[in-house]
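Right, one structure below, let's go through it.
Missing here: one protein chain of the complex. Every other protein chain is in place.
So, chain A:
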Amino acid sequence: MERASAYENDLNLKATELRLGLPGTDESSEKQSLRNNKRSSAEMDNSCEKNEQESSPAPKAQVVGWPPVRSYRKNVLHQRNESDLSGMFVKVSMDGAPYLRKIDLKVYKKYPDLLKALENMFKCSIGVYSEREGYNGSEFAPTYEDKDGDWMLVGDVPWDMFITSCKRLRIMKGSEAKGLACL
């Protein structure tokens, strides 16, 4: 089937590839230089690096040294963002949308609340989760990047575990997510 082979290719190349940033974009060569930052760590890299938007016509790649925020201040702010206790804001991207959104995971108590909010925010249908089939049949499936940098299907782990390990969300097209559900 056309669909199966499509997902197979996708599975091999994109869906399982461990990358920082949106699948489908190249690693930006304009990384924020971390030379001066002796405290550089994987977490720091994750939060510093921003990649080009997949679908925006004039991509605003991150520019070195801009905005002009001092290295010292930048480092402190990133540490703060990592340990922000007062809110758990994560970025949410949706395939085909021109810009990302951010939501506060702390606002929600369980998965259905979150899924409903995502459906409202992006005007899409996500459907119902099942352990065996994921979001089979829906147009879109919610996935997230966890602390290890892996892309996981939303719903597999208990809610509390999810909110502490979720770093960002991506609403994938159902066809691509099918691969994940079948694993």
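Operating definition for what follows: a residue touches a chain if its C-beta (ideal position, glycine included) is under 8 Å from a C-beta of that chain, and two chains touch if they have at least 3 such contacts; residues count from 1.
Operating definition for what follows: contacts and distances are computed from a predicted model.
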Select, from "Aldehyde dehydrogenase", "F-box domain-containing protein", "Signal peptidase complex subunit 3" or "BHLH domain-containing protein", the UniProt-recorded name of the complex's unshown chain. "F-box domain-containing protein"
Contact set of chain A toward the excluded chain (per top definition): 32-33, 35-39, 48, 50, 60, 62-77, 80-81, 83-86, 99-100, 102
